[in-house]
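Missing here is one protein chain; the remaining ones are kept as they sit in the complex.
Letters A and B mark the chains as written, and numbering starts fresh at 1 in each.
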Amino acid sequence: MLQEILSWLTDPAHWSGPDGIPHRLLEHLGYTVVAALAAIAIGVPLGLFVGHTGRGGLALVGLTNGMRALPTLGLVTFLFLVLGSTQTSTLIALVVLAVPPVLAGTYAGVQDTPRGVVDAAQGMGMTGWQRLWRVEVPNATPLLLGGIRNAVLQLVATTTVAAFVGLGGLGRYVLDGLRVYAYPKVAAGALLVAALAVVLDLLLAGLQRVIVPRGLRLAAVTRRRGGVAREPERVGTDVVAGAVAREGANG
Amino acid sequence: MLGDIVQYLSDPFNQDRILGYLGEHLQLSLLPLVIGLAAAIPLGWLASRTRSLRLTLMGTANVVYTIPSLALFVVLPGLIGTQITAPINVILALSIYTAALLVRPVVDALDAVPGHVIAAATAMGYRPLRRFFAVELPLSVPVLAAGVRVASVSNISLVSVGALIGTGGLGALFTGGFQIRYLPPIIVGIALTLLLALVMDLLLVGLRRALTPWSRVGGAH
């Protein structure tokens, strides 16, 4: 069976034309990137605002939690019937699903800034803007990037499902293959999607390493080494944040 | 629009369908939650013991979690030889996600049990396994519960993708409504999915409270 999948993947006929692997891969990547950028443009400023001012935090957490339960296929079919165009409706659906993880990550990142550090910044006479840019944003980067990673995973998955309403991309192989029960095609499509998701996630993980300020990484290490016995309750909230940051990847 | 929805909902034929799908949805999302948790506890326990195993398991869990659900749903029958339309494909796929999601919280939770508590239990003559079920596991409930809540919401929203392979609970309302350009079933499907997730979440919170009577003593939680 693996043999069949491999021979499907290596068949030159599947590497050219509008239904060829390069074109489908680029389409998939294109939708993912455009929607991710849009989601960042919306989610980051909003998350910073809410995190910095503390206004609307509760509403935001409730909203993002609710969005997590939103079924992708329902949203995509709903928007298609309302808006009519495959491209517009799916792009909106993609952005709608990608904003919450970005927003939640940004907000959690800002919130995560140790109280003492914020007080110290205020004590040093920093203005609100200075505090935001010099203290809270650097502090928020790890969780913010975590949010973006989730959003991207979510997007790769959702773009696959959106083939149902006629979108291009790698989901075509899965759905079209399923219709004629060409298992190698279906499996090859699924593998390509999974590979794309893993590669993008690794790239972003690498970026996370490069971007996250050195001081924060050091702090994290010391915290872990020194962590003799953390209170279960405290860990509880950590894990919620962690889980929330990891979760929601599968559209 | 609201009128259309009311009209759709008031038809007994539609009610039958919707209830059927709702029941299916509940099973397809709940069973994996139980199975995934049952798998994650021993896996997490093993991982918290052996460092190499820990790295392998965590790495695998992370990769598994990046695989899009539709991809997993359609590949599974070929891997394990099940019928293409069998609910087992969806159940197994979601169980795998649940386990992948819960392994880390299990490990974290076990790590977080204070050393002196374990020392005390050992001194009282608890053997490792009994200590695990009597002391470590109960103490890890708050952390685990957080993970289970996330998995529950995630499962409930993922089930509907199964409609693309013929087993999707409420997801059938999306594909069916879509085909005849009819919004009410889609809207009802979305609303019921959200409601189901909310109710499950409240139940899980209640369950956690019941399982951690000590957390109420301080009144802080």
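FYI, a contact is a pair of C-beta atoms (placed from the backbone, for glycine too) under 8 Å apart; a residue touches a chain by one contact, two chains touch by 3 or more.
Throughout what follows, contacts and distances are computed from a predicted model.
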Chain excluded from display, named as in UniProt, from "YCII-related domain-containing protein", "Glycine/betaine ABC transporter substrate-binding protein", "NADH-quinone oxidoreductase subunit F" or "ABC transmembrane type-1 domain-containing protein": "Glycine/betaine ABC transporter substrate-binding protein"
Touched by the hidden chain, restricted to displayed chains: A, B
Which residue of B:A172, B:I190 or B:L204 touches the chain not shown here: B:A172
Chain B residues touching the omitted chain (full complex): 8, 11, 13-14, 16-17, 24, 27-28, 31, 34-35, 38-39, 41-42, 83-88, 91-92, 95, 128-129, 163, 165-166, 172, 175-176, 178-182, 184
Missing-partner contacts on chain A, residue numbers: 18-19, 80-81, 84-86, 164-166, 172, 175-181
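Keep in mind that, in the parts below, only the chains that are shown with their structure count from here on.
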Distance between chain centroids, defined by C-alpha means - chain A, chain B (Å): 20
Residue numbers on chain A that touch chain B, as the complex places them: 1, 65-66, 68-75, 77-78, 80-82, 153, 156-157, 160-161, 164-165, 171, 174-175, 178, 181, 183, 186-187, 189-191, 193-194, 197-198, 201, 228-233, 235-236, 238-240, 242-244, 246-251
In the complex with chain A, residue positions of chain B that touch it: 63, 65-72, 74-75, 78, 84, 97, 101, 104-105, 108-109, 112-116, 139-140, 142-143, 146-147, 150-151, 153-154, 156-161, 163-165, 168, 170-171, 173-175, 177-178, 181, 183, 186-187, 189-190, 193-194, 197-198, 215, 220-221
